[in-house]
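Some chains omitted; the rest stay in position.
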């Protein structure tokens, strides 16, 4: 699917959909991070948001639902498994129907890359679309909450050494993170993991690759661990034991990083596989800050694009 | 089941349940259509509405949920599949329990005709019941939103030629439509479809039957296509291909109707079976207007009967 990246802006270059990080400027990102601190609850009273999770999720879905409710919107969970889409209705017919019910926003997760963009192309000019994760393509609200969390602990993006560890190839989180960190011009982006779980276009990403954890996180200010997907490990012919031995973040290995390094993880954590409990619950972990940031950032994004739409 | 049609009025002849169209006067119908334009949001703050969908549905259920939320009520979805009814509790015990929780209204869909009436007979005098579709009996809120949509486009019900196309025999939508259109005294009601999908009491319905699409929609002001149910086609020994050839509404066939004919469909659409995409998305289609009308009409009906109850 050819993904159109310009659709998320209106003629005044204002954000009206939130589909990916690409094409955002550093200033636009920073403005959203600031908005997350000031967005008012109940400020979207009278609006309607529909959540369309074609792929299951607890964390992201619950965070969007809470963010929406705190903004005072009428929130509708579409039960996809029992919906008419499962009886053969097309996605377009489904969203046209929801649009006719005067929904103002769709929050879309789908296992196929590009579906949120496709939906954004189909909706009329009164509806905004948020990408809550599409295939291996992007997870832009996750990247934004991660930037918010980094900004909370580090004074300046430009001086940072950031390491991202795990299956970069299949991770939409990793892709949105690399894009964000490049836009914010961090000093070094290190990616770490087994060679066969790295993307082919690695040279175009402005990252430094290492297949050794301690090398990749050397002098790191920020370490972002990715969730290991067991199916992917089997495909890559790596056992979880071997993965843990080589790439699992432990109290001992973390010593290569800076003393005040922050450790992040999008959750849910596989304790003892990609990360040790000592680290996940230790003084460097900001994993629960990320969860809290998820609420504020999503309130900010919903608020911003709905304001720009109207 | 012997269905009592008078239960929906109180001693002052005011509507307190919305169970079917039968026994409503033309004036009562028209008043509800008008109320749909003026009903205020948040006007039922503090009331509680419980949704009891014993039969799955996305469109109708979502529309009721949105209508209720816009009226400001506390809305509760009863998860029938996991409810105590599925463990042997009777429907009466279930509704008595919900009534004791101070619910003010039940929205009921059931695959058996008459269940909403039965529930209305059981509830105390503080609860209103809305029929959201029962068996092959009635779907009165669908008929009301269809009348609202017709009124939006046509000046006068009395001069209209209306055609209803499809499986009239099994369609609760068709039955409620025929009743409504007769009460509003439209000039002609044409019903079109295979002979073995027509009701036996066709002579009592004040309709004109045709087994040819172009004849049935000749000079039509309004064409209402019904959703084809594949199981029913098999029972009637008609293939979907043959059905489409004879009764599918195409750009070409629609030429028999008036130029400003409106085309309606309760949704979800089977594109290329009962209706072509050219027509469904074409200039005569008001299918998405019907969806929007569904919100306003249901807000109006909920508001009206709750007001009359108290």
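Per-chain numbering from 1; labels A and B assigned in written order.
The rule is short, and it goes like this: a contact is a pair of C-beta atoms (placed from the backbone, for glycine too) under 8 Å apart; a residue touches a chain by one contact, two chains touch by 3 or more.
If you're wondering where the values come from, they're calculated on a predicted model, not measured in any experiment.
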Given 2 placed chains, full-complex copy number: 3
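FYI, only the chains that are shown with their structure count from here on.
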Chain A and chain B: spacing of chain centres that average the CA atoms, whole Å: 42
Chain B-facing residues of chain A, complex: 46, 48, 74, 76, 78-79, 82-84, 87-90, 93-94, 96-102
Touch list for chain B against partner chain A, complex: 41, 56, 58-59, 62-63, 65-66, 69-70, 267-271, 288-289, 291-292, 294-295
